[in-house]
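Only one protein chain is missing; all other protein chains are in place.
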Amino acid sequence: MITVGIVGANGYTGFELMRLLASHPEAKVITASSRSLAGQKIADTYPTLKGAYGDMVYSDVNLEEVAKCDVVFACLPHGQSADICGKLIDLGTKVIDLSADFRYDDLPLYEKTYKLTHPRPDLAEEAVYGLPEFNRAKIVGARLIGNPGCYVTASVLAIKPLVNAGLINPKTVIVDAKSGVSGAGRKADVAYNANEVSGSFKAYGVTTHRHTSEIEEKSGATVTFTPHLLPVKRGILATVYCDLTGKPEDVDKAYEVYNNEPFVHYLGSSLPEIKTVAGSNCCYIGAKYEEKTGRLIVVSCIDNLIKGASGQAIQNMNVMFGLPETMGLPLVGFHL
Amino acid sequence: MITVGIVGANGYTGFELMRLLASHPEAKVITASSRSLAGQKIADTYPTLKGAYGDMVYSDVNLEEVAKCDVVFACLPHGQSADICGKLIDLGTKVIDLSADFRYDDLPLYEKTYKLTHPRPDLAEEAVYGLPEFNRAKIVGARLIGNPGCYVTASVLAIKPLVNAGLINPKTVIVDAKSGVSGAGRKADVAYNANEVSGSFKAYGVTTHRHTSEIEEKSGATVTFTPHLLPVKRGILATVYCDLTGKPEDVDKAYEVYNNEPFVHYLGSSLPEIKTVAGSNCCYIGAKYEEKTGRLIVVSCIDNLIKGASGQAIQNMNVMFGLPETMGLPLVGFHL
Amino acid sequence: MITVGIVGANGYTGFELMRLLASHPEAKVITASSRSLAGQKIADTYPTLKGAYGDMVYSDVNLEEVAKCDVVFACLPHGQSADICGKLIDLGTKVIDLSADFRYDDLPLYEKTYKLTHPRPDLAEEAVYGLPEFNRAKIVGARLIGNPGCYVTASVLAIKPLVNAGLINPKTVIVDAKSGVSGAGRKADVAYNANEVSGSFKAYGVTTHRHTSEIEEKSGATVTFTPHLLPVKRGILATVYCDLTGKPEDVDKAYEVYNNEPFVHYLGSSLPEIKTVAGSNCCYIGAKYEEKTGRLIVVSCIDNLIKGASGQAIQNMNVMFGLPETMGLPLVGFHL
Partner (left out) sequence: MITVGIVGANGYTGFELMRLLASHPEAKVITASSRSLAGQKIADTYPTLKGAYGDMVYSDVNLEEVAKCDVVFACLPHGQSADICGKLIDLGTKVIDLSADFRYDDLPLYEKTYKLTHPRPDLAEEAVYGLPEFNRAKIVGARLIGNPGCYVTASVLAIKPLVNAGLINPKTVIVDAKSGVSGAGRKADVAYNANEVSGSFKAYGVTTHRHTSEIEEKSGATVTFTPHLLPVKRGILATVYCDLTGKPEDVDKAYEVYNNEPFVHYLGSSLPEIKTVAGSNCCYIGAKYEEKTGRLIVVSCIDNLIKGASGQAIQNMNVMFGLPETMGLPLVGFHL
């Protein structure tokens, strides 16, 4: 049994790790820390965890203790995470970091995007980007994973096969993305009050969202990225526009890279919806060509909390520890 | 043209007053104050008001200035409102108070319920309870109105005709009420974050909610009151249970008191829904008798922000100023 | 008082006409027909109309009777509407047609798009496109109005000022649009069952939606149009992408055409949301320039049932009959 620690466990990605790991046959959460909620019962914040975790409390952050776990998931704010993950690595455990701190190959790009100086450039260099579909071999031996951003996962899984196949002009990519409100986290903020979100819809971070540079680095395309806030709890749908330079009939072939992937499904010209994926660790992709304009329109969907965060983190853990990649991860979504 | 001031205008009842009064033919909001947002454009908080109010800003609270209005709507917290309304009355204007401070006939009951000492018992004595369907004559000459609570409006309009007609045992009343989340106001609180509210439903304030004593005073019944939080923005549905002591066929007759009311509609054994009322100033009521148990089940619906707050306040203003009672108030709800 | 008839009144646009006209000071619905619900009380379908319309029933379609009204709103399916509107015109009344049948200047384009032969090319020629912001003068004298499509209204109000000012390359326009589910109408269809819609989101009609050709004809641009289904009831948000060929600082100037429009508001680089417009007859527009790609991103929002259908139809009626253009139409949305 793999022993698991979670740092910053009180947020939604921490909850989702605890929910998913409660039915993982080979891993067990033994400590979940939260600075703000230390000493409080976890079930006071997430009552549904009572059935699986009983009266377990959030521990205070004690890195020596946490580092005794076989693996630690870090669910901390960008900027703060790098330092803590670094100390955990130094203490000898493996770390899967859900923040942006270890995602970038290009450190100056990270520092410009997040307006920070990285405290551990040595580990930023060593860290492996945790997108198993493209990086599986490196994840196997890794001790530090930079777990991809949610919008990035949906976007890169859609775009990269097309760029790799040379089928599109990579300077023409637009990602019009829509995310459920869990992407904004567990916040006491009027902007996310149910009255302000329910029944509405908006664009935000237009031309300035920080995931843009991560999408560009990982996909190889230049991207106009426009995120929107959906009045749903879970799920991302990205509608991608790009100029097709290759033949329309080669699009299906480009996506054959996913033929043996358990979690990525290409549907041809049938397009996925959020209910296709919400609740599962899957990404579904479909594509349509518009003859009039020569544009390809690709729709890609994930659950932002699962394949976009905690599920992908567990998938990385499975790969790191040599477990079956799908172990403990939902192949089927809620639909309802 | 009646000049209107709103104090504490930044909350949802203040917004709703501004929205409804924007199309009132004989009243005009000339000042809207907010201590926390003073100097800020109203449309920054409520962009939809831009079309009607342009770049109007929230003013700071200046009671001398506000008192120059023909009428002031006070949208302030219970306890703080009494003092400010008292000063406005002393300065010579008319006041419609949306807080609980001037609702009670029994001042000790108010003080016990709200755990406060009332600063203006003189005015508490003078104030008129603003439920026009039962208090119209007194409202006409009033200078100070205690505008009813939202749950109270839905409950009392359902129960009072039955108590008045002596048809039910007033010791057996249960009000199982469900309210939309706008009833909780415009709050930065994780408990009202869209992720926590959407898709869920809960009881709260069970056996302890403060509206209980107001329902009891105004209806003449002893009431078990259980409010619940609905994942909708607007609307209250109250399901009322009581032992029928009179004849089932007399129930319809008891509700004939509403035959000429523009805003209260009795549907017989057909039961209203929230979509029947949301967006309108109406209360719809239906009732079914259960022979097996001798119980009468009454369903009553209102829009908590309109008939349950700002719309009823405007209805009171219309009555106070001798305008047609329905002026500027929606008879029809959104349905969609 | 203008007498109003509604044909095909049982759907959502018919409901919305009845709701809005209930508080119009100079117009009154005197007949509302529905083939499928003839003889049934309107309040059985839309209980909230009871307060304003009492026990009024849907009449059967009798064109001679309906034609006695000063104006008839036709809420009929595309293809069926042209014939009935034609007969009403022949009988001497004025008609505002909410279907697509009288919207197009280019009749073959209409016939190709809707796969129909138009039964009244004479009237298609005469009919005036009912977008008052661009066509006000012609609407004044018209007897037949083709009321614009919902997606088209949101898109054209955003695009046309840019095309007219020569600021963008009209071959590069992408409209990624998102609509509330009322746009699909009042249907008994599993695809619109609440379980299938709530919490989900999808693209539909990708590369094939019929509004594409109407957007292109009215805006002068070539458009990739991708509609999506939002889990909200009302509202459209269109995110428009295009290559800016003029100077970024001239964008604000292009939108000055709306400076005196009561219902269209340009917000500069501030972007509207659905809650800015839902419940009002307004269109709000904002725009941001992305230097990296030279693209302009424009966001445009309307309420699909109001400015996108029934409200705009009433706005056209006001213009046709010389009434103040804003009469009876909401400037302020629900927000909640």
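Letters are used for the chains, namely A, B and C, taken in the order the chains are written, and counting of residues starts over at 1 for each.
Just so we're on the same page, a contact is a pair of C-beta atoms (placed from the backbone, for glycine too) under 8 Å apart; a residue touches a chain by one contact, two chains touch by 3 or more.
This structure is a prediction, so every number in the text was calculated from the model and none was measured.
Colleague: Thinking of the whole complex, not just what is shown, which of A:5, A:132, A:272 or A:311 touches the missing chain?
Modeller: That would be A:272, which touches the missing chain.
Colleague: Looking beyond the chains shown, say which of A:48, A:62, A:208 or A:269 touches the absent one.
Modeller: With A:48, A:62, A:208 or A:269 as choices, the missing chain is touched by A:48.
Colleague: For review purposes, identify every residue of subunit A that touches the missing chain, sorted by number.
Modeller: 12, 15-16, 18-19, 22-23, 46-52, 182, 199, 233-234, 262-263, 265, 267, 272-273, 275-277, 279-280, 282, 284, 305, 330-336
Colleague: Could you pull out which residues of subunit C are in touch with the chain that's been left out?
Modeller: Interface with the chain not displayed, on the subunit C side: 12, 181-182, 186-190, 192-199, 231-233.
Colleague: Could you list which residues of subunit B touch the chain missing from the display?
Modeller: Residues of subunit B in touch with the missing chain: 174, 176, 178, 195-196, 199-203, 206-207, 222, 224, 226, 228, 230-235, 237, 239, 241, 271-275, 278, 288-290, 292-293, 295, 297, 299, 336.
The rule is simple: only the chains that are shown with their structure count from here on.
Colleague: For subunit A versus subunit C, which are copies of one sequence, does the interface use mostly the same residue numbers on each side, meaning over half shared, or is it different?
Modeller: Same: when the shared numbers are divided by all numbers used, the fraction is over half.
Colleague: So what angle, to the nearest 5 degrees, turns subunit A so that its CA atoms land on those of subunit B?
Modeller: Value: 180 degrees, nearest 5.
Colleague: Suppose every chain is reduced to the average of its Cα atoms; which one is closest to the average of all protein Cα atoms?
Modeller: Looking at where each chain's C-alpha mean falls, the closest to the middle is C.
Colleague: As a quick test, compute the distance in whole Å between the mean CA positions of subunit A and subunit C.
Modeller: Their C-alpha centroids are separated by 39 Å.
Colleague: Could you say which residues in subunit B touch two or more other chains, in rising order?
Modeller: 12, 182, 199, 233
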